[in-house]
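Below you'll find the structure, written out as structure tokens, and then a few comments.
A single protein chain has been omitted from the complex, and every remaining protein chain is retained in its original position.
Note that the chains are named A, B and C in the order they appear, and that numbering of residues resets to 1 at the start of each chain.
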Amino acid sequence: MISLPALPILIPFGTASLCLISLKRPRLQRLAAVLGAVAHLICALALLTATCRQGYLVLQAGDWPAPFGISLVADLFSSLMITLAAITGTAITFYALAGIDSGRESFGFYPFLHLLLMGVCGCFLAGDLFNLYVWFEVMLMASFILLALGGERGQLEGGVKYVILNLVASAFFLTALGILYGLVGTLNMADIARHLQTAEQSGLVSALAMLFLVAFGIKAALFPLFSWLPASYHTPPVAVSAVFAGLLTKVGVYALVRAFTLLFIRDISFTHELILVLAAMTMLTGVLGAVCQDGFRRILSFHIISQVGYMIMGLGIFTPLALAGTVFYIVHHIIVKTNLFLVSGVAHKLRSTEDLNRLGGFLSTAPFLSILFLIPALSLAGLPPLSGFWAKFFLIWASFEEKRYLIGALGLLVGALTLISMTKIWLKAFWGTVPAAHPERHAHQKKLPPGKTALFYLPMISLALLTLTIGLWPGLLFELAQQAASQLLDPNRYIQAVLGVTL
Amino acid sequence: MGPFETVAKGKKKAMRSIILSTAARFLMPMILLFSAFLLLRGHNLPGGGFVGGLIAAAAFGLYLLAFDVQETRRLLRIDPRTLVGLGLLVVLGSGLTGWFKGKPFLTALWGRYRLTGFLHIEIGTPLIFDAGIYLVVLGSAMTMLLALAEED
Amino acid sequence: MGYAICSVFLLALLAPGLTRIAKPVSGWLMAALPLTLCVYFLSMLDATAGGLTLQVTWPWLPDLGIRLSFFLDGLSLLFAVLVCGVGAVIMIYSADYLADHKCLGSFFLFLNLFMASMLGLVLADNLITLFVFWELTSLTSFFLIGFDHDRDKARSSALQALLVTGVGGLALLAGLILVGEAAGTLELSELLQSGDLIRQHAWYVPIVLLVATGAFAKSAQFPFHFWLPNAMEAPTPVSAYLHSATMVKAGIYLLLRLSPILGQTALWHGMLETVGGVTMLGSILMAIRQTDMKRLLAYTTISSLGTMVFLIGLDIPLSIAAAISYMLAHVLYKASLFLITGIIDHATGSRDLSALGGLFGKMPVIGLVAILAALSMAGAAPFLGFVGKELFYEVVLMAPRAAPLSILAALLTSIFMVTSAALLTVRPFFGPARSDRLPHGPVATNLWLGPLLLAGAGTLAGVFIGIIDKSLLAPAVSAVQPGHSVKPLALWHGFTPVLAFSILTLASGIAVYFRCDWYRAWTENWSRRHHYGAETCYERLYSGLFTIASRLTLIIQNGRLRNYLLTVFISATVLVSSTLLWNGGIRFPTVWTSVNFGDLILAGIILAAAYVTSRVGHRLVAIVAMGVIGYGIALIFAQLGAPDLAMTQFSIETMTVLLFILIFHRLPLFSRLAPRRAMRFDAVVATAAGLLMTALTLAAVSGPTDKRLADFFAKQSVPAAHGRNIVNTILVDFRALDTLGEIAVLGMAGVGVWALLKLWPKERRKP
Partner (left out) sequence: MEILMALVVGGLYGTGVYLLLRPTPVKVIIGLAILTNAVNLLIFTAARLTRGHPPIVEETLGRPSYPIADPVPQALVLTAIVIAFGVLAFTLVLFRRAAETTEADNLDEMRTTDT
């Protein structure tokens, strides 16, 4: 089908429009949201199989030839990311049916969720730098609203920081983009890549690379630009922070990977070395932040940062195995992190608190939830044979292969620290007993809303099964990740696929 | 003190209200016509759906100043948020028409129609696209304005 | 073989259900499979004794050389038999021991998971497969230590064990990856041939250090030993199975397994001897201070593990045989003693040596079994422990390096081991009975059957050492030392120095037993004054980590938006400008567009307005100044051939100013001025950022320009896009996708503003 690459953008767009029209009819809205999410997932899978077969799928929007119109490009990396976005989107849509209050529902939760998905998928597909900016903004706008929707105090305070820092990032992005257009006179990423291979002002190009690094680095929550994330991610309802945790920073990571495998590859000894240093700092500060937190979601939020460090580490090492590790890591992370946030949501629903010092005893009162926590938590900590182990393993192997022992050792150490903070949650909330100081409010467990238990658990179970599957049979995903990495490392194939020219 | 509060207080002063409301009733259709004109000529001269939509919103804004939220809602007939959704659907629909010709998304289709004698009119999906923009801008601006007006 | 492991995993998953259905016989149900497997492995004896190895391979990640592959040779067979055999005994025992526990089902789940992992570990051929099972044993150990998770101590001990073995595991992983990289294969069966390659590799030293760290942490060697006594928080069958018989032996297994690949160097021998020696002596000295039977057993376990490491490290062919037979003896007597401790604990409610006494009359069978096991532990003939200790002495007497020290350490260790054995049997079973610590009733058969079987096996194995040696031990030894013909083992060697040592050991051990309390008091006193050790280090490190982490996080994540923004701006400015300067600076344009007077005025007004916004103290003035900037820019656009842009900028700016005026009175006043120093600092950062942008802009316009896009659009606008306003054709046709996104943003903004204004949290709903 000729327009397959456009569908991951169009389906959420249409879904959101329909939901907006039916804001006052909640049943209709929910139906549209669910159907839209499922359709999105189906077409994402179709896109994935198509890219597996053909390598690249390129759509020239409006039928205008490549450097002039806007290209939507789906390579294997993009389609993997889109598939994950669709999986997350579907899981969250189902979870939200049970977990989102009617107020937020009638004030546009579903349309914003789907517009967020549209923005995210747009970012993954954009083959045009300005178009990427536009999708970034779509995603940001949707996330701003989802973050603030409901108007709780924490949401607003966190929202202020989130909004301002992300807008500054957008300003940097736009600045860099404007200068780049002045330099090469084109916006198509493949075309830019072609021009940059021979561009004269290499100093300026490297400086631009830095500007992009900062702009995308803020969105990806790299050290030292991550402050907006821990300030805000734990404040909105869980369905929202789960989708944020799974997808948003990964869009930044995606943009970094795209930019530093396609556009800025002339001065690798400088740019990628710097990325590696940033990766190390990001891993370490993130995990240290997580270790000292006491809130369920706060710990998880800080972990996002340290995990982003791992993903970027693969980019910095810049070998086929390392990039395959990055791709694998992203896939693993999105599934696991989303799931952990969902678990934290059910925990919150049961006890109305997220403070680990007030939680306890879930192992006896909610044994099934405990298992659902353990799978992603241990996977996050990198214990074999779960998905996180393989993800870390590939990266560490790649770092040793390149004789970068320091970062490899750091990767191992951070894994241990991750284990400490994950066991902290387990020890306090699941194994421990409710502390005597706060028995009255939190000891007795509430019931989940009747008839909705299945909706809460279905997404968590599916995601946990995915984690297990990836962990026990890592071969298939690794194969995909390797192919994606080899595509990423060969920008000429990308250029050829988009522009139809050979270099 | 915001202007809407001023208006609310001013409403008691009948004089001002009469002048403003008369002016609004009179100007309103003119401005709306002008916005439609801007929308249509945008493809060839400065203008377009965006500016047109803004001007249309300004017309309703004027009405809002002269009367009140309920009146404006009644005049608008349709919930502004639905307008946003509709506009987005129009945009989507105009983009999808390319599919019928087996072309990629957003491919423009143009048709040339004879009105009478020598007068021809060219209609294409980009114009529908622009109309969608007009609707979204109008809907969005009105959503904001009405919400802000109700707050004060 | 692979199916054997799978079947245990399957049983683990079924265990909770089975336990619920058939609780009274659940122990036997659980034991059936390990018993069958034990028989299965024993049936392989003939095959492996001939030096044949069996292999099973499934692909897992073939691209990286990772396969789910297993192989069975003498060494893995010995371990597999132990894992299954002791496992079966433990299952039967546990069902009675934990009969009242409400979580018996999940106990069996974890125990079976552990057994499967342990089997996988000892059978694994691929190093990564081995590592996966290695970590799984640590993990199941975590859950089993913390099984009674209501107690704080159980939780913290579980965590400690997990962290120590887990961190060791990470070191091991690093080491294994290096092995794989260096040798080009991860299969043990292939690596066994490439020992020389690795020994000569540049990575040899780090490989040995990393692998040994992993093994030491797992086998509780100094300085990682402290987790094991704390792990006694686990239910007693777990301590018997994991923390004396099998899991802690994983490190020993690994060292044995890898010694053909990594061994035969000074580093290997020196390190293993030192660490093993220090551990065996240090911990046996700690052991006789203990009054809790389980802790005493734990310390003696550490000591025995130390002995095994020491023996593996000795540079003598016979030492491997010594290590293996010492290990077999240890498994049999130690598991038995643990289980007996559990029985005593259950029956009397205490396992404190100073509170127990005179139990022999009440439970003679148990007492007899205990004596059998303890004699083996003490190394008395004709038990298997005797064989192990004889070989120990024999090897030590041949030690090439530091012989006097080795002999002294070996002697002291064995003497105190005798004392410990005496403490464990004489104290609880003999002497005056304590009326408050007497058993409530008869001991269930299922409870005493296990220890009896184990201790009996130890006895029989000692008596029939020839058979055991030929069928079990010798194949294991030859798996480690291929081609070495080791002399057959026997109980009686004639009158040799070793025999003299044995007699000396027994005599002194009993002598020490009578001065035990004096020793205990003395060391209590000493340790009160000297309060440091590996465990203190661990605790300091652990709490230090939290302190550092929270301090660091307080600095980075301090909640002030200004600091966050400063970080962003400073890092951006520094990164970009230093890169620019580093890479040869920037070029300035050579061709300029003319400037007229109007432009100068316009620029002046804009900059002046900008200055006003930053200095003025009145909100409305600042907003108006902002509007002036916007309109000024609109005029610039109009001047420079962009009417559409000017029009949009103009209307948007109007909207913005209106919006500001609608809302600003709800926002706080310019109440607080920042401190002067902060303002000056901000001004510096802002100026730097501004200058950088000026420079970048100039650099961007300096080169030649490519107007392909503009030319294409100009050419195609009328014929192909049917519009004369090129900007508009770009917006609605050439780049319509951008516009689609743009209006999505705008639409969201409208609805978002509405939602934000209208939706209030329940408790703060506006009146």
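Note that a contact is a pair of C-beta atoms (placed from the backbone, for glycine too) under 8 Å apart; a residue touches a chain by one contact, two chains touch by 3 or more.
Every value quoted in this text rests on a predicted model; they were computed, and no experiment measured them.
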item	value
Contact set of the excluded chain (shown chains only)	A, B, C
Per the touch definition above, residue among A:Cys43, A:Ile92, A:Leu177 or A:Ala207 touching the missing chain	A:Leu177
Omitted-chain contact residue, chosen from C:Val39, C:Ala403, C:Ala521 or C:Ile663	C:Ile663
Contact with the hidden chain (one of A:Val38, A:Val160, A:Ala199 or A:Leu468)	A:Val160
Chain A, residues in touch with the chain not shown (by the definition above)	130, 133-134, 137, 140-141, 144-145, 148, 151, 153-154, 156-161, 163-164, 167-168, 171, 174-175, 177-179, 181-183, 187, 227, 230-232, 234-235
Interface with the unshown chain - residue positions in chain B	44-46, 50, 140, 144
Positions on chain C where the hidden chain makes contact	553-554, 557-562, 565-566, 569, 589, 592-595, 599-600, 603, 606-607, 610-611, 613-614, 619, 622-623, 626, 629-630, 633, 636-637, 639-645, 648-649, 652, 655-656, 659-660, 663-664, 666-672, 674, 682-683, 685-687, 689-698, 700-701, 705, 707, 709-710, 713-715, 717-719, 724-727, 730-731, 735, 738-739, 742-743, 745-746, 748-750, 752-753, 756-757, 764
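Here, only the chains that are shown with their structure count from here on.
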item	value
Category of the chain touch graph - line, ring, star, complete, other	complete
Distance-maximising chain from chain A - centres being C-alpha averages	B
Between A-C and B-C, the pair with more C-beta contacts	A-C
Chain centre separation in whole Å, for chain B relative to chain A (CA means)	37
Whole-Å gap separating chain B and chain C, where each centre is the average of the chain's CA atoms	63
Length of the line joining the C-alpha centres of chain A and chain C, rounded to whole Å	26
Multi-partner residues of chain B (at least 2 other chains)	81, 84-85, 88, 95, 106, 108
Contacts with two or more other chains, residues of chain A listed in rising order	13, 16, 20, 61-62, 108, 111
Interface residues, chain B side, partner chain A - complex	79, 81-82, 84-86, 88-89, 92, 95-96, 98-99, 102-108
Contact set on chain B toward chain C in their complex	1-4, 42-51, 54-55, 80-81, 84-85, 87-88, 91, 95, 106, 108, 110, 122, 124, 126-127, 129-130, 132-133, 136-137, 139-144, 146-148, 150-152
Complex contacts: residues of chain C adjacent to chain A	59-64, 128, 131-132, 135-136, 139, 142, 146, 149-150, 155, 159, 162-163, 166-167, 170-171, 173-174, 177-178, 181, 545-546, 548-550, 552-553, 556-557, 559, 561, 563-565, 567-569, 571-572, 575-577, 579-580, 582-587, 693, 696-697, 699-703, 705-709, 712-713, 716, 733-738, 740-742, 744-745, 747-749, 751-752, 754-756, 758-762, 764
